[in-house]
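Starting off with a structure, shown below.
Just one protein chain is left out here, and the rest sit where they should.
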Amino acid sequence: MNRPIRVLIAKPGLDGHDRGAKVIARALRDAGMEVIYTGLRQTPEQIVATAVQEDVDVVGMSILSGAHNHLFPRVAELLKEQGVDDVLIIGGGVIPDDDIQGLKEAGIKEIFTPGTETSKMIEYIKNNVQRQ
Amino acid sequence: MEYKQLVEKMLIGDKRACAKLITAVENEPEKAEKIIREIHQYTGNAHIIGITGPPGAGKSTLTDKIVKALVSEGNKVGVIAIDPTSPYSGGSILGDRIRMQDLALNPDVFIRSMGTRGYLGGLSKYTKNALKILDAAGYNYIIIETVGVGQSEVDIVKIADTIVMVMVPGLGDDIQSIKAGIMEIGDIFAINKSDLFGADRTAVEVNMMLDLTMDMDRRPPVVKVVAANNEGIDELVNEIKEHIKYLKESGKFEERRKNNLKLEVVELIEEELRKIVISHTDSENKLDSEVIEILNKNKNVYEVRDEFLKVIK
Partner (left out) sequence: MFDKEKLSHIKEARQQWEENVLAKTLNKAPESKEEFKTVSGSVVNRLYTPEDIADIDYESEIGYPGQYPFTRGYQPTMYRGKPWTMRMYAGFATAEESNERYKYLVSQGSTGLSVAFDLPTQIGYDSDHPLAQGEVGKVGVAIDSLKDMEILFDGIPLDKVSTSMTINAPAAVLLAMYIAVAEKQGVSPDKLRGTIQNDILKEYIARGTYIFPTEPSMRLITNIFEYCSKEVPKWNTISISGYHIREAGSTAAQEVGFTLADGIAYVDAAIKAGLDVDTFAPRLSFFFNSHNDLFEEVAKFRAARRLWAKIMKDRFKAKNEKSMMLKFHTQTAGCTLTAQQPDNNIIRVAMQALAAVLGGTQSLHTNSRDEALALPTTDSVTIALRTQQIIASETGVTNTVDPLAGSYYIEAKTKEIEEEAMKYITKIDELGGAARAIDLGYIQKEISDSAYKYQMEIESLDRIVVGVNKYQVEEEPPKGLLKVDPVVGEMQKKKIEETKAQRNNALVNEKLESLRKACQGTENVMPFILDAVREYATLGEICGVMREVFGEYEQAVLL
């Protein structure tokens, strides 16, 4: 792809810890991507509306509060409802291994757990983005 | 999706189609041209407001409040928020939306973030076309929000009908930072965070600089606002409307639009000409060898120019 990859980094729910989201946003910027960062306290509806208007290639969500099982699938569901089928959905945060399978089945393509290097995420995005 | 389909959908209010069209004009020049040709007849209705000023002035928060005020009156508002692209990596963090996120769900609002992608002048090269799409989609006010600190970032003049220059007290440089170029492009000066100490002094300084600027048919108003508290917003929106009224009544609106269109056409011609010359002359290599000739005093720059231009003459 000879245009920058557009990535939405979102913090769904009430969790206020944004160190990870901010570090990733910067790393993606340094890897040549255009990063739209929504800030805190996003509802699934807001995230999806943003993804649509910004026509992003990737939606990346970060949750450390344990509310991922409710919020991640909700975002995937809403994207589907709006006919958005060409976006790579990924997530990260404090997510127990046990929950990962369920999230993948709900449409989150990959989960990045604590300790994952940003270089791995960048590689993953570049290899898995769906659009040209 | 075929672009014609997208245009049809966009015209009836489909935000996803609108977004995809903006992506297309940003990335695919040939498609962009087709799209713009298709939508041209639907454009020309929007009033374009430029919001510019130094970083930290609170432009995004101000934009958010202006949009809310306009929407409450029944308008449809589009926003293009522009942030600088890193010259090293080609990437950017487009963070202006953060202060507008409760507008994300408003059906009458469309917000799009763009990186400058190496284009100097404070805007993205594709801002104009993105704007046309929003115009065609029925957003009757379109706000372009961008950083403008120096004389180079004034491309906003070529696009906007009304330019709001946002200043903030005590950012350090005060009168030094008020360079001549900026003073001339502001149609309205908004002093934000005016609840802070120093706001009055900033207002005085701005007025002083305005006094020194010759050739004004209309003296730009200086409005004090506190965007975070929603103070002064109604007054500012009023001034924006007054300005548009003034432009129309004085004939300047037509004049500006015509000038901007002229500039646009000329830019397009220049770009095409450059493409023609480059494609016909294998310029990279030829230029390298010609430059050596110039250095060796065998030729001068004008001779080389003429040789290149033989293609089109």
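Chains: A and B, in written order; residue numbering restarts at 1 for each.
We adopt the following convention: a residue touches a chain if its C-beta (ideal position, glycine included) is under 8 Å from a C-beta of that chain, and two chains touch if they have at least 3 such contacts.
Nothing here was measured: the structure is a model prediction, and the numbers come from that model.
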item	value
Absent-chain contact - pick from B:Arg99, B:Arg112, B:Lys158 or B:Lys224	B:Arg99
Interface residues of chain B (partner: the chain not displayed)	56, 61, 93, 95, 98-99, 170, 193, 196-197, 228
Positions on chain A contacted by the hidden chain, ascending	13-19, 22-23, 25-27, 37, 39-41, 43, 65-67, 69-71, 94, 96-98, 113-115, 117-119
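Here is the rule we use: only the chains that are shown with their structure count from here on.
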item	value
Computed distance of Cα centres, chain B from chain A, in Å	30
Residue ranges of chain B touching chain A (in the complex, touch as defined)	15-16, 18-20, 22-23, 26-27, 85-86, 88-95, 97-98, 101, 104-105, 110-113, 115, 117
Complex contact set, residues of chain A against chain B	3-4, 25-26, 28-39, 42, 45-46, 49-50, 52-55, 82-84
